[in-house]
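Accompanying notes for the structure given below.
All protein chains but one are shown at their positions in the complex.
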């Protein structure tokens, strides 16, 4: 079983659109927070430390696939469960399941996102460009 | 060739994250704006009119797949090209290509999103629930 | 002493800008969440209930003054303390103090916002317009 972390989200009024439901880019925002929370819960320092010590700027997305199952609205608390489903040489796949506890027990799946990400640093010749790095072994070891 | 509309986006400082690049949920936000802009450019009234005349609340997402090719940053202007690649009985697939003009001509693909959406109304028995409607023929005709 | 509630905020990577600090409109977002949280912690139903039972759509802002004292960044937890400093016939003033706990005890003030808000309903003759209502006595009583 891969290591799994949880990240809690309180849905706010301003997260919802005129239809009264969560404006979906907020789910991407919460999955991004859950992604970083995963690394920090695994013991990886925040990017602002890693950029100084190892040049790692973060883990930008290469691809994201999100399936929406149920709407959510403000006043509700959601849980994002996150794990890495696959590590490759230069990328990894992270999965986020967003659920809402049901009255009386159990939980409803709100949406699920599958992300492909890479660790990046700044190109030494052109610091405005970000370049993928091999997945660092020590970071991977912390997260498995 | 399906009908294609364009939607212009100015990337702002606040759209970017500590790595200095667009925080990716903003691309979802811009694709959502491009999705509605597509319908309005095709002659469909805004949702706040359709909700009064026909009960149509909007076109929430069922699924989105986004592939990120290049980073973008503030001060840049992006173009989102949008078309519907497939109409089905109760859902449709909308494709958004986000590009940035290159100095000297041509354009770089920044990211591309493929969305599955449905027209929804409020469940007459439980107005807090949104229900998919058959794709309205007249709206589809305007958009083809 | 007026009733004071607290609302907790985890600062996320995507809340920060290219300078690495919280992009300030997020403080407005968190103060708005703290404003609604204040009412709900005082026992007032969420707006989506009040709109059905009493036509109250929410408490839009008439004015906000925010003073920023220190920057905050991601990975930090902030606390928003909220109280109503003045009730008037049709408006009220709500104050939000955003602090960050200091290692070793105490807390630093990050920013402070003073908001003037009104309870509104939809104009019966033109539902697209929102109109201020007299502050409801029962809601005020819950919040004092």
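Going in written order, the chains are labelled A, B and C, and every chain counts its residues from 1.
Keep this in mind: contacts are C-beta pairs under 8 Å (C-beta built on N, C-alpha and C of every residue); 3 or more make two chains touch, one makes a residue touch a chain.
None of the values given here were measured: they were computed from a predicted structure.
Student: Using the definition of touch stated at the top, determine which of C:42, C:61, C:107 or C:133 touches the missing chain.
Tutor: From the options C:42, C:61, C:107 or C:133, the contact with the absent chain belongs to C:61.
Student: Of A:17, A:63 or A:81, which one is in contact with the hidden chain?
Tutor: Considering all chains, including the one not shown, the answer is A:17.
Student: Would you mind spotting which of C:6, C:28, C:41 or C:79 touches the chain that isn't drawn?
Tutor: The single option touching the absent chain is C:28.
Student: Contact with the hidden chain only, please: which chain C residues?
Tutor: These residues of chain C touch the chain that is not shown: 17-21, 23-26, 28-29, 32, 47-48, 57-58, 60-68, 71, 73, 120, 128-130.
Student: Going by the touch rule given at the top, which residues of chain B touch the chain that is not shown?
Tutor: Touching the chain left out of view, chain B contributes residues 10, 12-14, 20, 29, 32-33, 36, 40, 46-48, 58, 73-75.
Student: In the whole complex, what residues of chain A lie against the chain that is missing from view?
Tutor: Output for chain A: 13-14, 16-20, 23, 25, 48, 73-74, 128.
What we mean here is this: only the chains that are shown with their structure count from here on.
Student: If you average the CA atoms of chain B and of chain C, how many Å lie between those two points?
Tutor: Averaging C-alpha atoms per chain gives centres 31 Å apart.
Student: On a C-alpha centroid basis, what's the spacing between chain A and chain B, in Å?
Tutor: That pair's centroid distance is 23 Å.
Student: What parts of chain C, by residue number, touch at least two of the other chains?
Tutor: 13-14, 20, 48, 73-74
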